[in-house]
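Read the structure below first, then the notes.
All protein chains of the complex are present and in place, except for one that has been dropped.
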Amino acid sequence: MADAHADVSKHVRVYWIVFGALIVGTTLTVVVANIDLGHTTNLVLALMIAAAKGTLVAAIFMHLKWERSASVWISLGLCAVLFTVLMTLPVLTVNDYPPGVKHDRTGSWDMLPATTVVEHEGGH
Amino acid sequence: MSGEHHKELGFFRKYVFSVDHKVIGIQYGITALCFLFFGFCLIMMIRWQLAYPGEPMPLIGGLLERLMGAKWAEEFMPGGRMTPDFYNALGAMHGTIMIFLGVVPLLVGAFGNYVMPLQIGAPDMAFPKINMASYWCFAAGGVIMLSSFLVPGGAANSGWTSYPPLSAIAQPPAAGWPILFSGQTLWLVGMVALITSSLLGSVNFIVTIIQLRVKGLTMFRLPFFVWAQFVTSFLLLLAFPPLEAAGVLQLMDRVAGTSFFLPEGLVVSGQVAMVQGREIAGGGNPLLWQHLFWFLAHPEVYVLILPAMGIVAEIIANNTRKPLWGYRALVYSTVFLGFMSFIVWAHHMFMTGMGTSISAFFATTTMIISIPSVIILTALIISLYNGAIRFTTPMLFALAFLPMFAIGGLTGLPLGLPVSDIPLHDTYYVIGHFHYVVAPGTILAIFGGIYYWFPKITGRKMNDTLGRLHFVFTFICMNVVFMPMFFQGLAGVSRRLFDQTQYSWGAAVQGWTITSSWGAWMLGVAQIFFFINFFWSIWGGKKVSNNPWEATTIEWSAPSPPPHGNFATEPVVYRGPYEYSVPGMSKDFFPQTAVTEA
Amino acid sequence: MYRNLLRMLILVIGGCALMAIVSPAMAQDATAPSFDVEITGTYGPFLPPDVSTTGHQSDLLINTLHWFMGVLFVGWGIFFVYCLVKFRQRPGHKADPKPVKAKVSKYAEIVVAVFEAALLVGLSIPVWAEVKEGFPTEEENPQHVRVVAEQFAWNFHYPGPDGVFGRAGPQFIDMASNILGIDPDDEHGADDIVSGELHVVAGRPVIADVTSKDVIHSFSIPVLRLKQDVIPGMRIPVWFNTKDDSAGNYEVACAQLCGNNHYSMRALMVIHATQSDVDAWLESAKPEEFDEDEFD
Amino acid sequence: MSSELLPYTVKPHPVTGVYSGKLGVWLFLASEVMLFGAFFSAYILLKVGAPLEGPAHWPLHSERHMSWMIGGFNTLVLIISSVTMVMAWVSLKSGNFGKARMLLGATVALAVLFLVIKITMEYIPHWRDGLTTNTSNFWGIYYTMTGLHGVHILGGIVVISYFIGPGSKLWHENPEYYTNRIECTGLYWHFVDLVWIFLFPTLYLMS
Partner (left out) sequence: MHRGKAIVLALVGALTMGWGCQAMADDNAVIKGKIVFKGDVAKYKRSTIKTNKDPQCKKSKKKIGTYAVIFNKKTDPITVRNVMVYVKDGLGDRTYKAPDEPVLLTQFGCEYKPHVFGIMAGQTLTVKNGDATNHNIHFQSKVNTQHNFTQPKKGMTKDLTLLKEDTFFVKCDVHPWMGCHIQVFDHPFFAVTGKDGTFELKGLPAGKYTIEAFHEKFGKMSMTVEVASGETKTADFTYAP
């Protein structure tokens, strides 16, 4: 961060811009969530806005935009790859069943009690 | 930071709450050796039950009753006979203690802490206080784990894998005891402490290796042991958090009544949707735990083996008096191995109802990961070629590591292919396989490492005769213990059986079980040589020079034992790590820090 | 040094030999398993008998792999021992630091990789697809059975003469009289039979739906080379077929730690020679009224 | 005194370009990413497999009694606290310790505000309404994830308070070192903010 010394004051302007962008982003998230665009579209939009906000925080506030250290980037790159693995492979795996596997709500059974089990009842 | 220290440190600051990597390394080493021995004692008790099911345990039964009290004995070993609950608890705690409290702290905490900074010429670890925090987290985790033997219901007994729903429904806290005081809950709390310790340690290791290498020590001049520690630290850093998350989720299931791992329609012992006397909502997925658990636990296997390979590589290079063969191939294989170990985990879950495409994916990655292992082993064996092999005590252990790891690695193949895994999954074959990797593999390497670096730590050498006796008996007994397990496994005997003679295939191979048990007890007896040698040598061993093995790596240019700050003057490195038998030189080793031969 | 090495070798080999001689002598007679029928087949320190029509494939894979492992290990071992003897430190012998230029290791690694790939693609994946997904069609007249695991018992639910399973739900469970929670109002359930034994016919394929009431178990029948983890909240179908001449009594095991009595969670599987034998057994397994006079 | 510091504690390493503390924090954050990643992965897995009806069903957005206003406001609180944090670092860089200290104080105040809002306006009313950890897995994971995030906020409060109070001595001894430590703390604090940026839509807005 040797170069950061000189242009710290220039950063300040960027910080305020990012601050504005984050507030706009938050508002946008809320607005978009309250418009029904279909489940998938809403989901994708919300995640995209969150990702954009997250990128701004990481790039500007956390100075990644100015980070030149290969050690940091390699560590974060590895982390990003493994994060992707962690987010995708388990959910892919639990959705790859051999044919005929029953994994709906009733699971092991054909039917479940109609009433909720949360009501307390004495005895066993 | 360490800048605050003064010349005169009190006893506590110097030996107990020390920030010196060498003291912390020794603390880790002693603590972990104690845990290793404790975990071994647990399995020696288990071996009695396996060999002679239902027979009262001679001597130990009465001894434990004296030691722990009649009430304890009544609950866990009535009449000297082990109860199935206690058997399961011993099994689960043996696994946990050996892996998380024994081998990993020894390899990473002890050898890594002591040797790695010396090998890169650093005065200390990058964050000495975090280093200390890491040790004390580990110690706290260990104490929590051990204390679980004393709560009613005993220590965690759902296997070291703690698969829910079993682990979620097991061991409800006894009436009148706080909710955290049940074996499985304490296990989870202890694991969280151990994971924190590992995370602190791994950050420290990576930063130290990246930042504190001395001048001239480029990454490809690092001793292979440092590379192994480097990759291992990344594994610990990135693989452990998911288990921490899983541990927190299971803790919530046990303490806060959530059902992350509990599906709807659960009927435990005839009670619908009741867990630990509490109604649950259900809707969770038991396989979620297995994914998060194995996301850690497969890389953990490499955490157990990579530093051991590092130790073996150091000893082999030193005792063949020639450079390691294919140093770069070794490094690349290690890095590749580390990365691949993150995407093979579901081969532990082939039997959970997995479709063809995902099982084919994981089988393929598993086969791919076997290639770098083969490369590493081959490189180490070829390193012997054209050498001048000195059969020193550490070298004996390092040499024995090679065939033992070969057996362990090769027997992984039938388990990695889904079809051959069907009959072998969860049998003794699996136990044989990973014990060959970890016990005759890693533990032999650990012994080798202790014999090798003992002169650096104490300035004295361990006795060779006792060392050789220790080696011969350990080596034989290890094989007597674990070789029969392959036959048991092929015969179809499931693991974790309290009494395998219930099954006809188990009864048929009971003779092998007895052989294995006797091997285990003999193995225990053989360690007497080590104990005597170890403690006697600390005070009475032969005094040796700073570089008794005539080694090239930097740690041998420091005084033995190294003072605070390690090196009188900061060393400078001029060459690679294994410059042995350089032609035209009078001596057969050329230290990394030496400017010229003189 | 050389003499030391020799002494060590003799000690190691001698020790191993000694243990090998002593160990069978230490073996006890196997305690008789507690079923009141004789278990068919001989069991020993190798793969158990195979009575399934698909098991030979996994056996083939296991045997091939072990030969492969053996060759590799012996190859390594010979080179290893050769190095130890040839390159031991002795007066007049010096290490040669020049790296060996041999290509053998590279070829060996390629052979290993190719062999593994061949086994994976040629044997493992197709057999897995067959074993896990190649269910017998209805023309092959498979027998249907539900397997419900619980701590610590296997329950087998047969559909009865109508061939349809009664509806099951946890709310109907009575551990003494309706262990599987079969809906008493469901007409299909009236003729269902629940037993702790699995009875099948030699040569007729079986489709078993395995489920668990409580924790994870593993439905393991070594003689059929069959193993399936039983996950609560899921009903997983598995299939197997038995050889025509396989009639006899076999054991069903639980292969996943399921609690303190995991070890005693085993069941009897009877393979009958003819369908009529199975029908006769099913008839005898029907619930019968308890004779009050027998009660004290 | 500073001569006894380990190398590269204050000055960046000439080759790697960072000082040790910063690299350490980045590595720590990498492990934190995996930790929260595991929770998000668990969230996805539980949601995908959640029952559609019955007592344990995943509550619809309308059933959650969760106010996007509170969540949104808390998001703003954290974003502002991130800005004050980064401004504190800027002030230190330009040598203005008094301003930095004030900004750090503002950060702590905002963090406390966040926790107070979270607990008094969400946790307590929810729990009173019978929406507890064993209502359904949504509520379970909601309490777990926000609780863990809350613990991180608490950790941040402790660390920043330390640097306002006893830790500030370091400024007078070695200002660059102190600035570095604030930068590292800032990295952690922005990460906590970043996690919330993902938690907010996931828990409050998605149906």
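Chains here go by letter, A, B, C and D, matching the order in which they are written, and residues are numbered from 1 within each.
Rule of thumb we're sticking to: contacts are C-beta pairs under 8 Å (C-beta built on N, C-alpha and C of every residue); 3 or more make two chains touch, one makes a residue touch a chain.
Please read all numbers here as calculations on a predicted model, not as lab measurements.
Colleague: Taking the full complex into account, find the residue in C:Ser58, C:Ser105, C:Gln151 or C:Thr242 that is in contact with the omitted chain.
Modeller: Looking across C:Ser58, C:Ser105, C:Gln151 or C:Thr242, the contact with the absent chain belongs to C:Gln151.
Colleague: Thinking of the whole complex, not just what is shown, which of B:Gln276, B:Thr378, B:Thr393 or B:Asn463 touches the missing chain?
Modeller: Spelled out, the listed residue whose C-beta touches the missing chain is B:Gln276.
Colleague: I'm checking contacts with the chain that's been left out. Which of C:Glu140, C:Asp174 or C:Glu187 qualifies?
Modeller: If we include the chain that is not displayed, C:Asp174 is the one touching it.
Colleague: Residue-wise, where is chain C in contact with the chain that is not depicted?
Modeller: 34-36, 150-153, 155, 174-177, 179, 195-197, 259-261, 264-265, 267-268, 285, 287-292, 294-295
Colleague: Considering the entire assembly, which residues of chain B contact the chain that has been omitted?
Modeller: Contact residues on chain B toward the absent chain are 54, 74-75, 78, 81, 83-85, 152, 172, 174-176, 269-271, 274, 276-277, 498-499.
Quick note on the criterion: only the chains that are shown with their structure count from here on.
Colleague: Pick out whichever of the two, B-C or A-D, is joined by more C-beta pairs in contact.
Modeller: Here the pair linked by more C-beta pairs in contact is B-C.
Colleague: Need the CA-centroid distance for the pair chain A / chain B, whole Å please.
Modeller: Computed from C-alpha means, the inter-chain centre distance equals 34 Å.
Colleague: Two or more other chains in contact with one residue: find those residues in chain C.
Modeller: Within chain C, the residues that touch at least two other chains are 132-133, 169-171, 181, 213, 232-234, 236.
Colleague: Check each residue of chain D and list the ones that touch at least two other chains.
Modeller: Where chain D meets two or more other chains at a single residue, that happens at 16, 18, 23, 27, 30, 34, 37-38, 41, 45, 49, 51, 54-55.
Colleague: Mapping chain-to-chain touches, which pattern fits: line, ring, star, complete or other?
Modeller: Here the contact pattern is something else, fitting no line, ring, star or complete shape.
Colleague: Would you pull the chain B residues touching chain A in the complex into a rising list?
Modeller: Interface residues on chain B, with respect to chain A: 206, 210, 234, 238, 242, 263-265, 270-273, 279, 281, 283, 285, 287-288, 291-292, 295, 339, 342-343, 346, 349, 353-358.
Colleague: Over in the complex, which chain D residues touch chain B? Could you list them?
Modeller: My answer: residues 1-2, 4-9, 13, 16, 18, 20-21, 23-24, 27-28, 30-32, 34-39, 41-42, 45-46, 49-51, 54-58, 132-137, 140-141, 143-144, 148.
Colleague: Touching residues of chain B toward chain D in the complex: what are they?
Modeller: 1-5, 122-124, 126-128, 130, 199, 202-204, 206-207, 210-212, 237-242, 244-246, 248-249, 252, 256-260, 264, 278-285, 288, 291-292, 295
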